Structure formats: C-alpha cells, structure tokens
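Missing here: one protein chain of the complex. Every other protein chain is in place.
Chains: A, B, C and D, in written order; residue numbering restarts at 1 for each.
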Amino acid sequence: MKEMKLFLGPQHPGMHGNASVHIYVDGDIIKKSFLLPGMLHRGFEKGMERHSWVNNISLIPRVCVVEPDTNEMAFAMAVEMLAKLEVPERAHWIRMIILELARLSIHLMAYGGLGSPTGLYTMMYHAHTDRNTILNIFEKITGHRVYHQYIVPGGVRKDLPVGIEKDIHSFLDDLESRYEEYRDLGINNPTIQARINDTIPLPAEVVWELGVTGIGMRSAVNKPYDLRKVKPYARYDQVEFDVPVAPYSDAYARVDCKLQEVVQSIGIIRQCLAKMPEGDVRVPISRGQAMRWTVPKGHVYACVESSRGEFGYFMVSDGGTNPYRVGVRGASYPQGLLGIEKYLPGTRLDDAALWVDTMGVCSPEIDR
Amino acid sequence: MTVELLILVALASGILAYFVGRLNKVLGAVVTIVASMFIFIMIGYMMQDINAGTTFNYNAVEYMPDFVTFMVTYLGLFFAILVTFIFAMVSFFNPFFVEKYKYPALYSMLYLFSLAGVLGVFLTDNFMVLFFFFEFIVWSGLFLIPLGKNNKAAISYYAFSTAGSFALLYAIFIMFAQTGSYNLHLGLATVSGTTEGTYVLALLAFAAFAKLGAFPLNVWLPRALGKAPDAITAVFSGGLEKLGAFVAVLALVKLAPIGDIAGTLGGLTEATFLFASQYIVATLGAMTIVFGTLMAIRQDDAKKLLAYSSMSNGGYILVALSLGGTLGLSGGLYHIVAHALASAAAFLAIGAVSRVTGTTKMSELGGMIHKMPVTYMVYLIAIISMAGIPPMGGFISKWLIFQAVIDNGLILIAVAVFFGSIGSFLYVFRPLAALFLGQELPQHRDKAKEAPFFMLLPMLILSGLIVFTGVMPNIFLDFINDVIAELGGTGLLLGDYTITGVNGVLQPTLIASVFGVGVLIAFIIFILLKKSKKVGLMDTYTAGNFIYTEELMHYSLDFYAPLERLYEKHINITKDFYKKLENKVVDFGRMIKYFFFTNKPEITVFWIIVLIGFLLWGEL
Amino acid sequence: MIDILLMILTGIGVALFGFVLQTSIAGVNRKVVARVQKRYGPKWYQEFLDIFKLLSKRSVTHGWIFDFGVIMALGGIIGTAMFMPLTSSFMAFDGYDNFFIFVYLIAVGMLGMAMSASGSGNPLASIGVMRALTTMLAYEVPFMIVVLTIIKITGTSSLSEIGLFQQVAGNSWFFIALPIGGIVAVMALMGMLGKKPFETYIAPAEIASGPMVEYGGKQLGMLFIMHEITVFIEVSLFVHLFLGGAENIVLFIVKYFVVYTALNIISSVYGRFKIDQVVLFFYKWPLIMAITQAFIAIYLGWVI
Amino acid sequence: MTNSMSNTEFVTNLVESKFKVLSTEVLDKYQVSFEVKKEDVHSLLSLLKTSGWIQLSYLSAVDWPNDNEFELVYIVFNWDKAVHIQIRCRLDRETASMNSILPIFPGCKYYEREAHEFFGIKFPGNPDHEKQLILEEWDDIPPLRKDFDPRAYSDRKFSKMEYKNDFVNKNGEVSKQDARTKRYDDIDKLRTGGKK
Partner (left out) sequence: MLSTKFSPMSKEEVDRKWWEIGDFFRRNSLWMLMYCTGCCAIELPPAMTSAYDMERLGMGPMATPRQADVLLVTGYLSLKTLRRLIYTYEQMSEPKYIVGFGSCTINGGIYHDSHAVINQLNKYIPVDVFVAGCMPNTEAVMNGFVDLMDLIKNKKANGWKDYHERYEWYLANQKAALGEVRVHDEFHE
C-alpha cells in the first residue's frame, strides 16, 4: 500500500498553535496519524521547581496561552490546599467571574476558530471582535489583556475596579442579543452543517479509554460530568447553571455544547455580579518576605473545569520555599495525543483540522 | 499500385518479416517499418488518383467477378490512410520492443498481417471480402495480444470480436438473401428502409459496438489494451478500433434510420428530428461516454486509463454519427482523425515510459518529465487534443459535435457529452500529474532516460499533426466534405480559414495565433522579471517539517478518491453482468461435461447414440 | 495584415482593460467584504500593490515545467480574454466570440496552472489541482446545459449576438427569461470563481491554499494576474449570457460590479463544502433544474 | 454531593480492606491519597477501575534523589463518586522500571512515554515508550531529574544577550525614539495642516 504523507502544522493555517499532526493518507482517507508535540516545550515543570511559590504566579498563566485563568485557579487551589489557606468569600465570586469570562473568551475564540477549517471567515472576525471586548474588560480588571496573574493563592490580587459591572453587563447583554445571530451564522448555516454534522464522531465507549474530559466527553456520554457540578470549587455550588450534554459526539454536538455553555456562562456571571458580597479579596499569605514563604509538606492534585476539560495541577511540597514538583495535567492531553493517533485514522483529510478545533487541542499545555 | 497488390505486399512482407525475424529479431521489426511505410505512401498516392465522385473498381479476380472485389471509395480511403498512417508510425516502435516478446518474429508477421487486413476491410465493396479481412484482423489480434503475456485478455477480446463478426456475418446473410449479391453498396441500398433493414442495422450496430468497445460491449477493450504489448495498444486504440467506426458509418449513414419519433413528439415545438434508431444508438453512445469517463477516472494503470478514454471517445464518434447531418457526420469523422492521432501519440508516450521503467502503473511512477521531457511534451499535446482544448484537433471535432447535439436539442445526451468532455480533463490529467510530474522517484532516477530518436520521431510527427489538425483543420475537412458528399450528405461550409457551423463561425488559425500572442505576452512578462532560483523538488512546503522520502511526497494513488467514492459502488454493472454470464457459461459447460463426459464411457456412448438418434429422427 | 495586427492590439487592450477592471473591483470588494466582517478593509488599490509586489520579489522555481506552466496559464488566459466582447458591439475579433472558445480556451490556462502546480512536486498542490478539476466537473455540466438552452433559443453561440438578442424589445434578459436556469448559472458562476461554498481547492486550513502552495514571487504574481483575468472572463460571460449584454461600456461595468459584489457578499456568509459535497450538490438540484429549464424552454417553448 | 464524605470513607475502606497500604491521607472531601507498594499498583488500579474509577487523570513521577527513589503517581477519578485518588509508589532510582498499565488504562500511553523521557523510568509493556516525544535530539540526562541543572545547560548551549555598558548613540544615527517622536510630530502636523 502506497501512502502519502501530509503535515498539518506547525506552520499551517489549519493548525491552531504550534504542533504538527503527521498524516498518512491514501487518496484523502487518513490511514495513520499522530501528533508531534514538543514544539512549545519550555520546561515549565522544571522551571517551577526553580522559582519560589510567589514567583510562580507569574509563570503559570503561560502554561496555556488561550486560557490562562484556569491555570491560575488550579495553581491557587493547589497551593491553598497545601497551605490550608481560607479564601475570603468575595474572592471566590470574583474568581468565578474571571473564570467564566475566560470561558466565554475561549469559547468565542474556538467558535471563531471553527471558521478557519470550514472557511467561514466572517464568523471568525465577529467572534474575535467580541473576544477583544472581553480582553478589554480583563485589562480593566487586572491590568493585562491576556496573562492576568490575578487569581493568586489566598484570593485575588486586587478588588474589582469601580463600575466594571456596567461594562460586563453591557457586554453580556450585547453578546446575548446576538447569540441567535451567531448560531445562524455558524452552526445553523447549511454549509457549515454539511461540514460538521456527523464528522469525526467520538463514540461514548472510547471516551474513558482515551481519558477525554470536558465537552468532548460530555457530548459523548450524555451525562453532566462537569467538575463545576461534580466537585464544585469556588462557589459554583451556589449558582444555578446547566451543563449542556449531547448523546452523540460529532463535531456539531461539540460546537453546539460550546455555544450552550456560552449561555450558561453568561448566566453564571450575572448571578455572580448579583450575589457577590462585600469584603476582603485576599488573605495575606505572609508578612513581608513573600519570596521566602514556605508551604507545608504534602502532595495534592487540584483540578478545575477548563473549556477543554479537566485541568489539573499535581503539586508536591517538601516544605521549602519552592515547589518540589509540579505536574500539569493539560486538559487536551488525551484528545491531542492519543485521540489523534487513534481516532483520526479513517476520517478524511478535510476533517483533520476540525478535530483539532472542536476537541480543543491546545499545544502549549501538551508540551509545557 | 492496386489494392490487391498492396494487400499481397503486406502479406508477403509479413512472411518475410517472420523469416528475417527468426534470424534477427530487430531486423524483422525493421521490415515492418519499411513495409508499413511503403504501404502508407502507396495509399497516399492513391489519394491523388481518386477523382471526386468516381470510384475505382478493381475486379481482382477476373474469373470470379462477384466474389472478390476491391473498391476505393472516399470513405474507405479516409479510413485506410488514417489507419495505415497509425500503423506506419507505430511500426517505428517495433524494433525497440521486440526484445521483450516471447515470439518476436511472429509479432512482426502478425503486425503486417493485420495491416493487410485493414486494407482489405476498408478498400472493398464486397461483403465477403470485408468479413474475411475482418476475421483476419480478429485472428491476428488474438495472437498479438497474448504477446504481452496475458491470455485472458486475448480470450476476452476474441469473445467479443467473434460476437461482432457473427453479427456482421448474419447481416451479410440477410442482405445476400435479399439481393443475391455480395455487393456492399447494393446490399445496403436494398435493405434500407425495409424490415430486414432493421435487423441489418441492429446487427451492424452490434458489430460496430463490439469493435469500438462501446457500452455495453466494453469489457474487452480495457483488458486487451491494458495487457497487450505497448506498441499494439497504440495500433488498437488509434487504428483497429476504427474498424468499428467504419462499420458504424455503414450502418448509420448508408441505411435509412428507423422509427420516426419526430411525429410522435410533434406536439412539442422544435422537437428533435431524430429517428428512434438514431436516438437509441446516440443514447448508447452517451452511456459509453459517461461509463468510459467514470471508469477512466478510476484506473491506476495508465494504459488502462487510456483504453477507457478510447472507449469514451468511441462514444463520441457513435453519438456524432448517429445524429447524422452535416455537423454530426463531419464532427464524427473529424473526431475519428483527432482521436486516432491523439490516442496513438498518448499510447506511444506511455509506451516509451514503460520501456525504460518496466511499468505503466501510475502509483509506481513519478517525475518522469525530468528525464523524458520530449515524451512529456508529446503526451501533453496528445491529452490537450483528447480533452478538446484548442488549439488542438480535438477541439474542432468536439465543437462540431456539440453543435450537432445542441442543434438537435438533445438535453440528456448533451449532459453526457459535456460530462465526458469535462471528465476527460480529469482522467487525462492524472497520468500527467502522477506519471510525468510530481516527485522524481529514486527507483527510476538512474534508469530512466529519454527515448531514442527513432522512437521520438513518430511521436513528434504525430504531435505535429495533432497541432496541425487544430490549427489548419480545413485541409482535412475538405477531404471529409468529399467523404460526406460521397455518402450523400452536404459538406461543411468552409472558408479560407473559417469553419461555419449552425450557430457560429470558428477560425482555428485565429485562435491558435491569439493563444500564441497570449503566451508571448506572458513569456515577455516572465523574462523581464528577476530570474528565479532553482531549488530541488524535495524543497517544498511541508508545513515546516522535514521529510526525505520521495514516495511519501508524491500524490499518485487514488488521485480522485473523493469523486470515485461517489460512484464506485455502482460502476461495475457491465463487469458484473459479464462475470455472471461467464459463470453461467462455465456452469453450463460443467453440466454438459457432467452429463456427457463422465468417467463412465458407456454413459457417453449412450448419450451419443441418443443424440444421433435425435438428429436422424426426421430422416428415418 | 495591418488590420489583423490592429485587431490583436485591440485584443490585448481588452485583456488589459479586463485586468485593470477586475483588479480594481476586487479591491473594492475586499472593502465590501471587510464591512460585512465588521472591519475597515484595505485600500481599493490593494490588489495592484499585492500583484506588483509579488512581481518585484525574487522567487524559486522547481524546474522548467514549473515556469512553463505559469507562462502557458497566463498566456492561455490572456488569449481567451482577447476574444471577450466588452459591449455587445465592441470586441477585438468581430464574429469570433464563440461561447465554446471561452469555455475551452480558458481550460488551457487551467491546464497550465495545474501542470505547473503538479510540477512543483508538492502533494498538496496536486490535491488542490484534483479538487479544482473535480469542482470543474461539478459546475460545468449544469452551466453548459443552461447555455445550451440559450444557444438553442437564440440560434447563435456568439456572446455579443446573444447579448443583442436580449436587447431586442420584447426579449427579456435570460436571467429573467429562464429563471431556473439563471439560478443554476449563479451557482455555477460561484463554482467557477471558486467562491465559498465551492472554494474547496484553495482551502487553506486543509491543503494550505492548494495549487498555490509552492508559488512565490513572480510566478505567484503572474498567477494572480491570471486569476484576475479569469474572473473577468467568467463574470463577463455571465453578464453577456444572462444579463442582456451591455449597450455601452458603463452599463457593462455596472452590471459586472453588481454581479461580482453580489457573489462576494453571498459567499462571505458561507462555509466551505467538502469536495464530494460539491459534486453531489451540483449533480442534484442544479442539474435537475437545468434539465427542467432546458426541457421547458426547448420543447415547451415557455420562455418569459 | 451531600454524601461525599462517605465517598472518601468508602474508598478508604475499599482499598484498605484489600491491600496493604503504606499510608493513607484524606486530603479533602474530594481527594484521597494512598501510598502502596510497587507490586500492588496494578491490582489496585484494576480494582478501582472496576469500582468506577474509570478515568486516568494523571500519571507522573517525582524524583527523590536523597532517598535514591522515584515516586510514581497515578491519579484516577470517578465521576459519579467525585473522588480523585492518588496512588503513589516508590521505585528504585537506579533501575527505575515499572510495568506499563496500558492494559488497564490505555490512556496512559503518552503519560508513560513522557515520564520515561523526563525521568528515565522504563515502562515495559508500553510499545513506544523509549522514543522521544517532546524533546528532540536530547543530549543530556532526563531533564526533570533533580540533578539536572537547566541553567547550566542553557548557558552552555544558548548564547545570551550581551548588554553593552554604554548606550550612547555614537554613529549619529537617528535613534528609534527620536524617529518615533518625529513621526508623531509629522502626524500632528498633518492633522493640524502644518500649523503648530
């Protein structure tokens, strides 16, 4: 059998991020495929061992570029578990606002990113425009557009600025009013449906084999397996939201779930803004000398629900000023490496980019 | 020189070639070159003798005046010149290929024998002579095809050809019963318009279909052409297949069409003027086009691909001839010329590649252009003509055929014709991309080199003619007008450089020169700009990855996979049908064997007695 | 002899006009599409800048066929454009603006480009060519059937005469006279121009811009020129066949602009089909519609 | 999740009743940690998988050079019971080798490969585990070991930016900042129509 080898990435319009999918095709059917990771390897886990607990705050958002806040949250949760820190009530709510805004941002980006493999660039432009508004809101809250370093162990770095509620509300209203337009432009569009209906399905029985979590899993097993519901962190147990599920995980179902999560996130942010109490936003972790702050011995695994699934930090402390070992469970590790190797063969060349997009393969968190 | 003498020369030189070939293989093949060139030139001279309107009648054997006669007609001469030319051109390949055959001397002999057969078929007005030489060609072919070491293909070819021959024979019997003479023109004229004419038409059409490999009698063509020796495929596709076209002309033009459906459709404005028989043949021709195109797109073997393309082009000829009229006839006849030249050139080019690489499978080849640029250009010109793109001959004929189709308002047949026309881009491009272009594969990089001069010569002559038929078609169309006049139709309206169709005027010379001007402008733009840096073929865009294996960067297998997937389940109907038929025949044979030829001799004897008794029933 | 030279010069003028017209309109259209996408958009002459920049760059070549194909592509397209009538009475070669010349001579350009792309040795380019040819197989047949209807009705295949036929009082534009066929022709035109959803052969996210994958510098610039002229030919074909030709050049430009802009706006809100979906799409409704239209118009004589 | 506390108890009982656990920690109501012997890992993971811990969340290693040991960590999760379980075991550092858990959790393939790449632990049973995954042409000891110094490696291989001490513009060229200022002035000029 004679095959041809094609590459999707690293320098390819169909690949988001810096990774390479090697594809062996026969005609246009993929016979064998694998991901070549490591192009974004920066030695994070080693780097974190070499920095103090507080220094690491500036390092961790850079683990995953598109969604830095879940990193910060997972890191903060892990450190809080180790150090037994009690986070102030208001900080929890602020964290939720930040996390959900980030979720909105990445869902919009992924939804716009769907425009790239399917050729609907208009959707990409619209979605990125809205995402830019979220980045502007982040800039107002945290001072940074992308890497916020806002959620820190012990709370959040500072309180919300005055009047930000108005900005957030106006953005949410705007987004909500155009939600149907987004659906019509995107997944209700007959040409897009022709592309994503029944494309690269992920059968329910193989989800556990791969270890896929997040939307990819929920849309396959049809159960609300969301860490925010199953083991609520922050104050997710005090807000009301639904977890969108689907019985059959094709590209359409995954995108559809993403869009439904957008609605839920809007609802969560609204509830947070309404329920948020006044008070402190941070417990001081140490008096002065933050760089020499030590954390008790221990080994914990803290995880949050990112847009792509379970994002976890395994952290070992030997009681010193630096973490002894930090292990990062990238949310897209299973679908990126094993998923591409096992479930891309048999599909078509045209759809390879759709797997990367709809399963949310994020190379920085695979490589670290 | 008279026809019978030419035939004798062909036969004699065939025998000579055999004996010379026994001594020296290559020398025997050289004899074929000399003989076929000689015959072609003689036939060419014959064209000067012929005067418009009159035919020369050589009564060869004086004492049997009506049994063996030869006659030169415009129609016959048209075909004879074309086919002998193809024979002469292909014969240049023989010395380079005889080494590969099991029986080189036999090959040389049969090559000239089939040439003799061709002369006999085309230059006669006698049915028996026609049938005799028809069979002669079939038998030569039967022994020529297995020289490519595949007996099954030969059997397949023989089965269909024999079926065609029998149909021809029955048609002859019917006409003989009507007229009592073997005269072809008389016979056709007599049965024309009668009930017998229907049978004759059907039988002749069957013979033509079998010979052209048209749907549904197409199975042998790709098999035989795919497996036959490389030079023979060119002869078959360019020359011998045209026997079918000749029979089709006899059947469709000389016989009055049957079944006036214009009357039944009279209520519709501008209804078609076709007759049922014409419509049926045209529909089958259209199916041949579609089927051949779809099959050609799927093939991996370049020779098989071209074989299916021959089939598809045979469909064009059938459609054009069945539509009749000035445009249809001239389009069909011109298409015969254009396709004969183009397919011979293409087959020769593929043959030249096959000679150095030993394979014609596109998945095993690639980048031959870097070693065989001239062969590539020949192939390119051939496929441009085959796809019907100006300024090559194929465009003129397709333009005429399109007009005939549009003029008759045949929508469904137009779908097939247009489909075949666009589809031909697809399949002719595939060998171009996979075989000549793409990555240069390491296994052929060292072995491959350009074909020797005497192989290039016929290819270049053919490509020159292909261009010439596209740029100056009027010279050929003049002769075709004579043929049409002889057949009783009106010729095309030709100007100095223009061809006038029903709905438009074409000036091929202008098109060619404007195209030349365009290329000139593009060339000036190109040459004025900075010179490009030459980089290797493997220095291509790989999304930043490193790759060193040429095979993995060469797209040749399953070229049209997405398209093929749409119809691959439905395409094998005829093949399956014949497969089933074959199984049935085999079963029947087994049954007979089981009943009659068991290992108990007494049962066999018993059955023989029963059979004899049955046969003698009436007598006793 | 001198008049032939004059004719050829006029033809070159027509091709040049087509290039300038289409390039300007393409630039304007980039702005229009940018507005659909909530952007400001580039300058209207951005396309010129792009093309001349490409011509000014240094490039690489993968062998003589790589260059030869480009020259053949551009030459074939320029040659085709030289036959194009601008208005129904003004053209370079009077009487020879046969529809079939455009359909088939344009194929020389396509073939040249396909050849050159395959000659680069990049499989993505070959895949792109494969898709382009398959798309061609898809859209061409319905389109030809509709044109067959028009030729059968008008009795001529000359573009200008078809245009004049529609301008005669009592005859409406074929876009209106053959409404079903008009819709088919719009779809086919979108396929011809490679507009979404039929943009399969460029498909950057799948095959990294397909046939163009190995071009840079002057080769790419020449292919851009070729593309602009190709668009000019195809849109002009539509204008002449379906929109009643053009009495004068202003009308021609207006019709041209409207057609091209409308197609761009339509295509900007569609995604891209897969290649087999394109074939299935065209061989389903457009083909049935085209045959129906032809039957109605030719056999029943119902022409509005 | 009102009964999550009982979930951790359920886990503790389940594991401790069947295996000899070196140490058990209940980290919070969603997480339990067990340290077991190397030999017990496979059967423990099989047991957990049949009891509903079907998702392998994470697999990695920790280097303890002082004890001359590697610590392997398996984290599994049960979505219905909402309990993460850490299973840790110690391996000898010199001959670090652990049978692959590929038959139990196929998802471990790349985690194990990565652990081999970064720590040098062998995983017999995982077919491709010795091939490089993330790194390319690596020429040193596995980088996540404690005795690997990335800074020294970086200094050795990658040249650093050299900062000059004086930043005086000697060539008399227009500095970038000046050019920018000039450009802004030009823009202002354009805006005001040349009037200052």
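One rule holds for everything that comes next: a contact is a pair of C-beta atoms (placed from the backbone, for glycine too) under 8 Å apart; a residue touches a chain by one contact, two chains touch by 3 or more.
These numbers come from a predicted model, not from an experiment.
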item	value
Chains still shown that are in contact with the chain withheld from the display	A, B, C, D
Candidate in contact with the missing chain, chosen from A:17, A:119 or A:244	A:17
Residue among C:22, C:59, C:230 or C:268 touching the omitted chain	C:59
Touching residue (missing chain; options C:10, C:24 or C:46)	C:46
Interface residues of chain D (partner: the chain not displayed)	128, 131-133, 135-137, 139-140, 143, 148, 150-151, 153-154, 157-161, 176, 179, 183
Hidden partner chain, residues of chain A it touches	10-13, 16-18, 20, 22, 34, 36, 38-43, 46-47, 50, 58-59, 62, 65-66, 109, 112, 124-125, 128-129, 131-132, 135, 145-147, 364, 367
Absent chain, residues of chain B that touch it	528, 539, 541, 544-546, 548
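The criterion applied here is as follows: only the chains that are shown with their structure count from here on.
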item	value
Pair sharing more residue contacts (C-beta pairs) when A-D is set against A-B	A-D
Chain centre separation in whole Å, for chain D relative to chain B (CA means)	69
CA centroid of chain A to CA centroid of chain B, Å	64
Separation of chain B from chain C, taking each centre as the mean of its C-alpha atoms, in whole Å	35
Residues of chain A whose C-beta touches two or more other chains	4, 12, 28, 348
Residues of chain D engaged with two or more neighbouring chains	none
Contacting residues of chain A [partner chain C, same complex]	4, 6, 12-14, 28, 115-122, 125-126, 129, 185, 189, 191-192, 194-195, 348-350, 352-353
Chain A residues within the chain D interface of the complex	37-38, 41, 43, 45-47, 50, 81, 208-211, 213, 223, 225, 230-232, 298-301, 303, 310, 312, 314, 316, 324-325, 327, 329, 333-334, 337-338, 367
Chain D residues within the chain A interface of the complex	1, 4, 27-28, 30-31, 33, 54-58, 60, 62-63, 73, 75, 77, 79, 82, 84, 86, 88, 105-107, 109-111, 118, 133-136, 143-144, 148, 150-151
